[in-house]
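Here is the structure we will look at.
Here the complex is missing one protein chain, while the rest keep their positions.
Letters A and B mark the chains as written, and numbering starts fresh at 1 in each.
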Amino acid sequence: MSVGPVEVFLLVMRRELRLSFRRPEQLLQPLVFFLIVTTLFPLGLNLQLSLLRDMSPGVLWVAALLSSLLSLDALFKSDADDGTLEQLALSGQGLVLIVTAKTCAHWLVTGAALVLVAPLVAIALNIPSVAFATMMVSLAMGTLTLSWLGAIGAGLTVGLRRSNVLLSLIVLPLAMPLLIFGAAATDRAISQISPAGALYFLAALCVFTCTLAPFAVTAALRITLE
Amino acid sequence: MWTWFYKLASPPHVYSLAATFAPWFLGLAALLLGYGVVDGLAFAPPDYQQGDAFRIIYVHAPGAWMSTFIYTTMAVAGAIGLIWRIKVGHAVAAACAPIGASFTVLALATGSLWGKPMWGTYWAWDPRLTSELILLFLYVGVMSLRSAFEDAARGDRAAALLAIVGVVNVPIIHYSVVWWNSLHQGATVAKLGKPSMDAAMLWPLLSMFLGFMLFFGGVLCLRLQGEVLNRERQSNWVRQALKS
Partner (left out) sequence: MSVGGFWAMGGYARYVWPCFILAALVFAWNLWAARRYHAAARLRARRTLAMAASEKR
């Protein structure tokens, strides 16, 4: 029985989501981290609410970046440890497809979750509700791009000791443009200027990454697994 | 006719070529750099706007150019190693990384020192400076990734892939002054058409560019010898090569 690509994609996605929800505490960790880190800034800086608002896009985005990074290490790790990843690579079903499914599932449980929690955090940072839509759209695109960039890093560092630090070192420079435009979009929305330019750029980055990254991740896995 | 090209894939051949070329590259570089520095510092007329501070261009511009040129070389060499499985490619890529990183540091530091009198600040988060800083982080990432693997061949391949992924940053650095409103000035020399710089200032600058390139060639040859040896020390030709 030949299985079509769509079936393979959905199968892998379903597996990933099922595995993720088996340990709900693991799912909550990045979200809690996100909340804690965003709280650290106002506590540490002791700012007036108006100044906090100025800083909030940057704070929000740095926190989102760092929390996403936390969960990236686990993208391929457990599958690599028990040999499932090699089996998937050998299965002949197209590693690119499998990798895409895995990364999309990862984004659903981390990035998308982050986007849904963001309004809460935004309130804590005194971001006006008029900016919420832009903030969430920019975070959605940004976290998706980050999931892919992180997948490249995860693919390259699978199986290495202390890969977490190296992964961050690899991914963060690539993610800096994301941070710049994501924070700019939210900032403009807060100042009630059109965020269109920044959002378009963010979308361009997202599309560029989503198109090319799957091949980079697959190449990385073939290097580290062979 | 193309044998000289195919021979470049042979480690022992590259090892002896590098040994031969290094002193010539470095000697020529010394001459060009010597002339460039002397003419640029002492004889080129001061800029009407920036005065004598513009002389920093003689180390800043070539340094910045080298930082991106070397990264691109590293990415191409890594790609050759990855696609055609030619070990010499990986050796070249590995040799390029620390040299490129040092030039990136030079570009950032000299740029910072030039920025203070000209823009009033040692640093600005403008697109060109930011992307150059990202370049430094990319260099460090590539070097760290390579050394993290116990299997050196696997480390080479992983580092090559990362270098290729990061090469996206290079056109961003170059075109950042075109695409965005940047503090940093636009292209003066590296553009089509007449350069917008006076000849008396231009000659030492061109000499410095060439000198930097030749210096890179020489140091690359020196490093390449070490890189080739490390990858080939199990081979037979090494015994002969070490005796000489």
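Just so it is clear, a contact is a pair of C-beta atoms (placed from the backbone, for glycine too) under 8 Å apart; a residue touches a chain by one contact, two chains touch by 3 or more.
Note that this is a predicted model, so its numbers are computed, not measured.
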According to the contact rule at the top, which chains on display are touched by the left-out chain?
B
Have a look at B:Val59, B:Leu129 or B:Leu205 and name the one touching the chain we're not showing.
B:Val59
For the chain not shown, which residue from B:Ser131, B:Ser176, B:Ser207 or B:Gln225 touches it across the whole complex?
B:Gln225
Residues of chain B in contact with the chain that isn't shown?
26, 37, 41-42, 46, 51-53, 55-56, 59-60, 63, 98-99, 102-103, 105-106, 109-110, 113-114, 116-117, 215, 219, 222-223, 225-227, 229-230, 233-234, 238-239, 242
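Going forward, only the chains that are shown with their structure count from here on.
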Distance between chain A and chain B based on Cα centroids, please, to the nearest Å.
33
How about chain B: which of its residues touch chain A in the complex?
130, 134, 137-138, 140-141, 144-145, 148-149, 154, 157-158, 161-162, 164-166, 169, 172
Note which residues of chain A are touching chain B in the complex, please.
152, 156-157, 160, 163, 166, 169-170, 172-174, 176-177, 180, 216, 219-220, 223-224, 226
